[in-house]
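Every protein chain but one is kept in place in this view of the complex.
Just so it is clear, A and B label the chains in written order, and each chain counts residues from 1 on its own.
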Amino acid sequence: MTFRSLVAATLLFAAPAAAQEVKIGIAAEAYPPFASPDASGNWVGWEVELINAVCAAAEMQCVITPVAWDGIIPSLTSGQIDAIMASMSITEERMQTIDFSDKYYNTPTVIVGAKGGDVAPTPEGLAGKIIGVQASTIHAAYVEKYFAGTAAEIKIYQTQDEANSDLAAGRIDATQADSIAMDAFLASETGMACCETKGAVADDPVILGLGVGAGIRKGEDELREKINAGIAAIIADGTYDKITAGYFSSSIYGG
Amino acid sequence: MIAGAVLASTLDLLALSPPGWGATLLTGLAKSVMIALGAFGLGLLIGTLGAYGKLYGGPLARDLLAIYTTIVRAVPELILILILYFAFTSSINNLLLSWGFERIQISGFAAGIVVLGVVQGAYATEVLRGAILSVPSGQIEAARAMGMPPLMLAWRVTLPQMLAAAIPGLANLWLIATKDTALLAVVGFAELTLVTRQAASTTKAFFTFFMAAGALYLIISILSTLLFARLEAWARRGQVRPGTS
Partner (left out) sequence: MQANPTPSQTVSAGPAPVQGFWATRRIVLALIAVALVGWSVTSLNWSWLANPKYQALLLQGAWNTTWILVVTMVLGMLLAIPLGLAQAAGPWWLAAPARAFCGLIRGTPLLLQLWLLYYGLGSLFPSIPWIRESDLWPILRQAWPYAVLALTLSVAGYEGEVMRGAFKGVPHGQLEAARAMGMPRFTIFRRIWLPQALQRVLPTLGGETVLTLKATPLVATITVVDIYAVSSRIRQDTFVVYEPLLLLAVVYMAIAGVIVLLFRWLENRVPQRTA
């Protein structure tokens, strides 16, 4: 009885998806300058503009759907969203579960620590320190592999924003993240007061991946081709550079 | 002292129009209340069926209901929400795909209502079962002896009398429903708590926003308590109060 009423109740509320509507999942937690909500609750940022441009170029009707980062891959595989465009790096580990489009940006990875603190982006430089990273990111995997042996503790955060807050509050000694996201933090009032870049970590393409791409359910090649075409189109016609110029001083497409 | 100074300097962040976040918070509140209402309603429905099933159902129905209420009351809501939120939507979609239908998209709103409703249903089952038991059995037997059909019996005799006994428990459940909507923040649904968190982390005015959201929840709680007290007085209107007869 309960199960049947459940199904009935759900079907009442659930509208069948419109034919061409594509739900693009972004992380529900703020990730400035790529995606964050403004005071009226609208999502703004470089990645949001990019999504709109890609969708326009690929002639798709997109709906931006915020999902908890923690469950963003399950949300994709269980069908609550159709694609992930949430600064997710293309890694071999993720490719066992989902497919990726071509990359649409790529940035170096840096360690940020308190001003004047004795932190360096090496296993020795982080010995005895508390490092904060965002859960299920390439940074979490990297820190686990290279710094777990020497660091005092690795703290896992749901969002980079929380790790930044705790870095400013002195609860962690260092955090590892994308240099672009960290530049935005370091340019903010809080960031300027507390912290500075300690340099880039040594590269490891297997973990750090091949840039950021759109995640898609396995086997949905049609959608992937459409997104790839959209990305190629906006790079070709200059829209990509125009969006980038609004946020960054140089291109973030990377090599 | 410091908290007070910080609070005063950031109060204009609560203004109703941007750059104030007030309107966004209120939208989050509206979503929270709507989900709580839906979950409470669904919980009442499940609870009524469950209570009748536990009292008058066959042995199998009783066993199944016991399993349901035991699991829901022992496993944290957060975990039930995660299991139901992902497993529920993906199993419905798998079912639809295997029957040759299109994938449907279940909104966070609907999923939230269903998930919290299932949790509420387990508690409502117990509350309503207790309330039905509080109706003197002689009255039900009398009505049955007069040949009253079961549905009319429920509507005319059991329900009106159990209401008074059920209201305190239901009021408690409603308050739990409003507070449990905060758990949907963990799956990324933009209800009051998540919106507050977003506003706080964007503006770094943690105190201002968490206090404001706390005040909103408190207003809901106080208003509901008053409302349920009146409702209880109304439901008890026919009853003899000790000392006045």
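Keep this in mind: a residue touches a chain if its C-beta (ideal position, glycine included) is under 8 Å from a C-beta of that chain, and two chains touch if they have at least 3 such contacts.
The structure presented is a predicted model; accordingly, all values stated were derived computationally and were not measured.
Shown as candidates are A:94, A:129 or A:198; the residue that touches the absent chain is A:94.
The omitted chain makes contact with just one of the residues B:55, B:71, B:152 or B:227: B:71.
In the full complex, subunit A touches the omitted chain through residues 70, 73-74, 77-78, 93-94, 96-97, 135-136, 140-141, 155-158, 162, 165-166, 168-171. Seen across the whole complex, the unshown chain contacts subunit B at 2-3, 6, 59-60, 63-64, 66, 69-71, 73-80, 82-83, 86-87, 126, 130, 175, 179-180, 182-183, 185-186, 193, 196-197, 200-201, 204, 206-207, 210-211, 213-214, 217-218, 220-222.
Note that only the chains that are shown with their structure count from here on.
For this pair, subunit A with subunit B, the centres built from the Cα atoms lie 34 Å apart. Residues 1-2, 5-7, 9-10, 13-17, 23, 27-30, 32, 36-41, 66-71, 74-75, 77-80, 159, 161-162, 165, 190 of subunit A are the ones that touch subunit B when the two sit in their complex. Across the interface of their complex, subunit A is touched by residues 13, 18-21, 23-24, 27, 42, 45-46, 49-50, 53, 68, 82, 85-90, 92-93, 102-111, 113-114, 117-118, 121, 186-190, 194-195, 198-199, 201-202, 204 of subunit B.
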